[in-house]
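Omission of a single protein chain aside, the complex is shown with its protein chains in their original locations.
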Amino acid sequence: MFQRLLIANRGEIAVRIVRTCETLGIATVAVHSEADRNARHVVEADAAIAIGEAPASRSYLSIDRLIDAARAVGADAVHPGYGFLSENAAFAAACTDAGLTFVGPSAEVIARFGSKIEARRAAREAGVPTVPGVEPADQSPAGIVAAVRRTGVPALLKPSAGGGGKGMRIVREADDDAAVAAEAAAARREAEAAFGDGTLYVERRLERPRHVEVQVAGDGEGRVVHLGERDCSVQRRHQKVVEEAPAPDLTESTRERLTAAAVDLAEAARYDSVGTVEFLVEGAGDDARFYFLELNTRLQVEHPVTELVTGADLVAVQLRIAAGRRDWAPARREPRGHAIECRVCAEDPATDFRPQAGRILACREPAGPGVRVDSGVGPGSEVPVHYDPLLAKLAVWGETRDAARRRALSALRRYVVLGVRTNLSLLQRVLEHPRFARGAVGVGFVDEERAALVASGADESVLAAVAASAARALRQGPHSPPPGAPAVAAGAEVDPWVGLPDWRL
Amino acid sequence: MFQRLLIANRGEIAVRIVRTCETLGIATVAVHSEADRNARHVVEADAAIAIGEAPASRSYLSIDRLIDAARAVGADAVHPGYGFLSENAAFAAACTDAGLTFVGPSAEVIARFGSKIEARRAAREAGVPTVPGVEPADQSPAGIVAAVRRTGVPALLKPSAGGGGKGMRIVREADDDAAVAAEAAAARREAEAAFGDGTLYVERRLERPRHVEVQVAGDGEGRVVHLGERDCSVQRRHQKVVEEAPAPDLTESTRERLTAAAVDLAEAARYDSVGTVEFLVEGAGDDARFYFLELNTRLQVEHPVTELVTGADLVAVQLRIAAGRRDWAPARREPRGHAIECRVCAEDPATDFRPQAGRILACREPAGPGVRVDSGVGPGSEVPVHYDPLLAKLAVWGETRDAARRRALSALRRYVVLGVRTNLSLLQRVLEHPRFARGAVGVGFVDEERAALVASGADESVLAAVAASAARALRQGPHSPPPGAPAVAAGAEVDPWVGLPDWRL
Amino acid sequence: MGDPTTPPAPAAATPGELLLRGGGSTRRVRVVSDTVVEIDGRRVAVQVSPAGESEFVVTVGEARHAVHVAVDGERAWAAAAGESFEIEPAGRVPAHAAPVAGPASATSHGPASQTDAAGAGGAAGTRLSAPMPATVTAVLVGPGDEVSAGDPVVRLEAMKMELVVSAPRAGRIAAVHCRHGDLVQPGRPLVALEGPSSREPAP
Partner (left out) sequence: MGDPTTPPAPAAATPGELLLRGGGSTRRVRVVSDTVVEIDGRRVAVQVSPAGESEFVVTVGEARHAVHVAVDGERAWAAAAGESFEIEPAGRVPAHAAPVAGPASATSHGPASQTDAAGAGGAAGTRLSAPMPATVTAVLVGPGDEVSAGDPVVRLEAMKMELVVSAPRAGRIAAVHCRHGDLVQPGRPLVALEGPSSREPAP
């Protein structure tokens, strides 16, 4: 196993990788930009190294600086996390060239599945159905317009190099050339900013499909296992916000066809790490149809729900495969119970999920039975403007889907983040929503129910309680005296015991 | 299911019961003494009611006040937690008489197993071996001395009414009548203080046995299931401090004999709730011998390790059985992976585990994959002098025992409680100890290794880091300015990016 | 003070009045005393007990809420019942708490413009300012340019997302206060818009 791992990432995923390394006895080195000098992942790792300025292009996306850092600290392996350079074949190759083990698939596998064209070809060759789409050779506005006409509307413009929903745009009118070109330009700029590559892919958009993906792992020698599927249909801005495992309302036969298709593809690719095969699923019952979307050659944000139902540690599996260990496969892979993850983001649902930045003044994360929080922040953390607004992930486990859903709600209600706006309230509205409570929703769910999901759950009594508490705290200044201090109790209930119990609702 | 549950307890177990009720849609009412007015469990429940003065005898141990409180709030059921009145048959009967469902076995079952004599008789009748011992009819000092002579030394003096190790004393010299009488007097005082009953039981003490217990559940109609066993041999002051499931180093045949014995006993008793059959185990291999110790007719402090390996929610099981639900049995009971619990106590290992009281100035509980914390405190909590010093329980899950052990260590290292002394350091020494790392230890482990376990793990660099940080914080006063504020950075690393990475170990 | 998107300034800051912003709306609550608050003219009895650090348990009629509060200068943040609020004394409406103006953007990310009346003197102009910390990725207008309502004037990037600041009304660009590459903070003026307003200027 490795001695010292450079974690080429930040935030909750960097902290989460540290956690597994602690159990495996691997020393960790965090990297950080100037904006992240005091960030949580820097504190949690065994060591930390500065790699550049705040803009990701000059730090977390700089292959040279990351390789220099890994050499400087004597790392023998590099974990890319997700996002940033995790699906960048050049980075994987640069690690290998520098004598570092890249914790992920080979550069060849990353490159193949990083190309939407190649990935779809691989899927078709493995007998896995794909969504109609094309990466136009002519990437000019005119070329994109022509591709949209060919594919048909509604169409999606997607970064060829990307993943995670970043930079995706919907085009509904094939005839408005100027509008299509404008969307293409915006998508290209976001793609360049996020992935350093503006190439666009044009795909037919299925109406109201579900997003279901299969977790796979392989050792590059043809041995592939799957760890079941996840449903990630609850999305905003084409990005997942609530995920669960197993996928609700899949018949056993559809689940078997789906996981078999994922394994077939990974086997054909001689897939050599942990990865995720994403599908869109249309229809219900045994004749539900599914279409290959992409194969993400990295750890997925939502991997904890798979970990909760299988007991596998997917980061440990990645590290074992990368280290060439024969015993990489998790002992148990059949799911037990149900898990739901909620992404806690610094964003304002009321203004179209606009990302928020600032300082976290207070942070109380829920805990207790069946509750897991993977967090990249704490009290006093700065949320910089430069990066993804994901603060933490709440993942809960329950014996049944409804038990998990209720437990997640209970945990969300006591999850406190003050100082930046978050989507904590929206997450509660999602989990409470009758459509979500009933079972599977489609990827349009958040957009369709936006008004209900953005609404505040606060009634007058909550407003009154908040106003009264805030008035007291504002009067006292930034720090309250200890509870129970005599000065504070004035006006509060101080009834002595007088025989009958003092009933406080 | 119940509408409103009165939780006749405090601390982490009261909070933990709230959590399950939140997932079942049961409203909770906390009770609190004057010392607990602002306690965590009071905040977390849906409602709270004051029941008396700080001494437990005038609040948490007052049957009348608890029944009055339950009536006043319109509760339909009462959960006793553990400790306090949880194994008090009179309390169970008083609940029933008041038309309240007691969440636990019937008063008859509690009374039978609350009596060491009756419990041992029941065990013998069910064919379960017992440790030699007697509850002397003559409870005078002379009677206890005579009983010790009969049983043989080393002998244990135990409260007949009690459990959880409270008030237990070891007698090693049968001939020193005065010493035996003094120990008996002390044991009786503690028994009276803890359980309201000073009756003593005298038992032969096995040398270096392991403490292994089996979790059972039954519906009173003869249907009994077990949820595997726990090893709770790591004890200080005869109280458990680290527990795990499954028990390490048990052969499959011994495990089967042990669980079968527990089920036999519970079936014979028509056991009607969740309970724990405790055994002492001597020897190893298939011919290990075990002796029935007691049947605890309540939720066990260490129940989370069973929950982590089985997925069962034991509080939900209790509530379902109490509500007469037919579907009370957990779906899955076979263990998966390994779980370890560490009890985080306000106590000072360096002064013989003396309990500590005070205000918690800061509290950071670990979280992340495989980590569960059941806590009864938070920042600003008061730890009263009046009650058990248990603050919280850290329970971790791992694919293997060693993975769980390492994960627990990693979590303990980042567990911060400031303001009262705790056993956090001792817990790390236990988990790091080669004997514990190797496998099963006996109940004498903490006493035998005390010097190593009490030692501080801090080297000079830790002392230097602590002194430098404390000096800065003391200079700044109780509240540090935000990190990154210019004034703070003076003297700290502020190297701008200058081409080569700024390497910070 | 003629900008249609600026809410009327409160007549006078009533002591004890707080603005609670949360869930997309802002409510005004008057704290009458330690045990009484007034919402929409209705008086509500509250009982506040401290519990833990910066935490209160508040009883309001039949309901009981745990409230976490963090104070940040003259503002506070609070969370209760799973909802979060930003709280400030009424009468103080900072730029970044004003309602967002401008016609809905054609893009999927909605409007990003932020306007307020320019200057303390009440000049008949509108200043468009940054709605959040962001990097300026494009300045699409120059001084003297005529713009129509909805025209994009500045493009920002924040957290990998593109935000377009659009003109809330027709007018002429009086000044440009930012350039490509600037890192701008909330409220920082980006451009000043002058010219005909759709309403009468304030006296």
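Residue numbering begins at 1 within each chain, and the chains themselves are lettered A, B and C in the order written.
In this section, contacts are C-beta pairs under 8 Å (C-beta built on N, C-alpha and C of every residue); 3 or more make two chains touch, one makes a residue touch a chain.
Here the structure is a predicted model, which is why all the values come from computation and not from measurement.
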{"item": "Omitted chain's touching partners, listed by label", "value": "A, B"}
{"item": "Of B:L6, B:V396 or B:V417, the one touching the omitted chain in the full complex", "value": "B:V417"}
{"item": "Residue in contact with the excluded chain [from B:A146, B:A193 or B:A323]", "value": "B:A193"}
{"item": "Contact partner of the left-out chain, one of A:G83, A:P246, A:G337 or A:G380", "value": "A:G380"}
{"item": "Residue of B:A126, B:A174 or B:L361 in touch with the missing chain, whole complex considered", "value": "B:L361"}
{"item": "Those residues of chain A which, in the complete complex, touch the missing chain", "value": "37-40, 42-44, 46-48, 378-381"}
{"item": "Contact footprint on chain B, counting only the chain that is left out", "value": "55, 166, 169-170, 179, 186, 189-190, 193-194, 237, 349-352, 354-357, 361-362, 364, 385-389, 412-419, 421-422, 424-425, 428, 454-474, 476-481, 483-485, 488-493, 504-505"}
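Quick note on the criterion: only the chains that are shown with their structure count from here on.
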{"item": "Far-end chain from chain A, centres as C-alpha averages", "value": "B"}
{"item": "Chain B-chain C separation of Cα centroids, rounded to whole Å", "value": "51"}
{"item": "Interface hub residues of chain B, defined as touching at least two other chains", "value": "37-38, 44, 47-48, 378, 380"}
{"item": "Shared-contact residues (touching 2 or more other chains) in chain C", "value": "49-55, 64, 66"}
